[in-house]
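A single structure is presented below for examination.
A single protein chain has been omitted from the complex, and every remaining protein chain is retained in its original position.
A, B and C label the chains in the order they appear, each numbered from 1.
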């Protein structure tokens, strides 16, 4: 396993896609050297996009959050959340009517932003399902798992509508040692008991990569997949997603994947990054 | 699809194993003709056992419940719950120490009955896991799914002990039209996010069949699998379990499997009962 | 279930994506009315692309084949095969070296066309794996399943390289009543025994949709997903893939999905087309 320097491998690429948690920051705050790295990439004329599995807050709120940590160089327009690709789907595929959601009021902004009516799962009356056009799993907070998961299962047994999952992550860190169930786990459970597969957003699914690539392609019609590097800390989301989308991938060791486990995890999963680097700031 | 009469197919068998919900009773009360059927089987000298996927109450409480509905002929000694096979496992494999459980205080009786100390998941301190010897998923009630599911996930990430699931049913009916998540679903979710498989009790697993067969074998050493008929209303538990254990199986249409769907479900699942009957009381 | 007319639903769309088998032709030859339909769509100025899960022949060979059946209006440049998206991946991600393949010599053209060296699985010496950069499952024919499947399993146990599956279909029709294992099944078996997930091409994966959309976007930068309709006969590939990519979808009843089964299959799978039509020629 060769560990390379980010400043050396990033040269040939015109576009750098960056995961947020584990690449730009972690539970301790900003990863050392990240501000300098972003400044250098800007100076070199590279296009940046942050791709984050998150439907709990808007790109604007995510940009504000990075600023709070000390990273001012990433405007909201360069942040692509899995919530934003979900909103895009709702806007083009659902168009009108009610979307039932599991999540916080902030996460519901992605439904409202698509011009649709957001109805919290707890407000659904199973005897009147008129005009419900879709169901969205947006966030792991904002509802009661003792009653609302059963409620959505019964809703979906009675009502045949598309279901979207805005973030397929299974777990997320809540402290150095502990984790909590993310939205993807709750959705996976409902899929399993119903014997169905929902429409999934968030890496490794390709919509966020597409979103970034298509938006750049409108300005730079000569862009190809060979011009793009995805940088992330998680094999099953960032690296698998980037590999499948056909762009180059770099695994950082500043997040989920620890240096001493990287080789075993790559080999047992078969998800192989093109490069391994310590951190983008190192 | 030929529908036969129970009184005609039951003749050759010395032992009749019966599921409870859907065979003896349903959400409306006792299934018509069940009292007469049990009396007839007794008169014919057949041995009966009720096999029920349930760790929420003891065999004694289950017998009392059947009596309440009007069926007096089934003593507690003839009721085998998935909780009882779980208790048997804990007694022989774990032997001493603490067993952490998710469930009601009544369900914890199966741990206490095995001579072990029952600790509710909410009482576990992740900083002191001393003497925890096993984890048991007993019931879908008695804990808060908003916090205790995360708690057991973190416990199992820090502590390498056997995990048992006392009832692998995924859903159970709460009214004519609606269902709720059963213990098996919560356990399946935890298995999925941890990448592990737990030890599973309850049909289709074979322990309840074994328990019934071995107990009869001690008294009747000549008994063979050909002497036994399992009667149930669910293909994936009763019929699959009976088929795999090597005994004859009869599907009743008085519970989960509706007459108009039976043929399709048999054919698409490949789980084929030896007989199909309307109900044991018909 | 409302069955609509294709000529009425196709109006608002600028781009029509068509599956081949089941939409343009079936085992009996061309589906009636297809030639007239394609002519009408051309006259209306719509852009067409055929998306076919096939790595057994080139787009040129596929166009020739449609001509043989009587459909002259589809040039090779408008046919996107899953083999072509696989070639694109190999070209941008692998770049140089040897690619081991399971398939016919024709399927290997997709490797050679990417500027790489194609090595048939039967020619691999497990004691010299130098310079092998990827493995590709291309076709279900062209190798001996008695020995070559074991050979690729042992190769992948010794050699950590990306693996691509050029067509994830599990079965394909060989006559009116019978089917055969497609490439996707063989790959799935190898994934299963190795505990890995390979990179998958072919609907429902999004690369073919992207390929079509990005190529049109270079010429028409204002194009959006709302301008696109995918037409296919299979829920799990055409409709799921189109829905996930965020374009409109129409299920035809002229192929895999029979009219009398459509409603049940939609409802049990939860894969919901925006439209249902008899055939594009009706």
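Here, a residue touches a chain if its C-beta (ideal position, glycine included) is under 8 Å from a C-beta of that chain, and two chains touch if they have at least 3 such contacts.
Note that the structure is predicted; figures quoted are calculated from it, not measured.
In terms of the touch definition stated at the top, the absent chain reaches B, C within the entire complex.
Checked against the full complex, the candidates C:39, C:122 or C:154 give a single residue touching the omitted chain, namely C:154. Residue in contact with the omitted chain (choice from C:35, C:181 or C:282): C:181.
The chain omitted from view is touched by exactly one of B:183, B:207 or B:234, namely B:207. Where subunit B meets the missing chain, the touching residues are 88-89, 92-93, 156, 160-163, 194-200, 205-207, 210, 213-214, 217-218, 221, 224-226, 240, 243-248, 266-272, 274.
Mapped onto subunit C, contacts with the missing chain fall at residues 126, 144-146, 149-150, 153-154, 157-158, 170-171, 174, 177-181, 185, 188-189, 192-193.
In this text, only the chains that are shown with their structure count from here on.
The touch graph of these protein chains is an open line. Same-residue interface: subunit A and subunit C share over half of the residue numbers found at their contact. Centres computed as Cα averages put subunit A at a distance of 40 Å from subunit B.
A straight line joining the Cα centres of subunit A and subunit C is 27 Å long.
Of all residues in subunit C, none touches two or more other chains.
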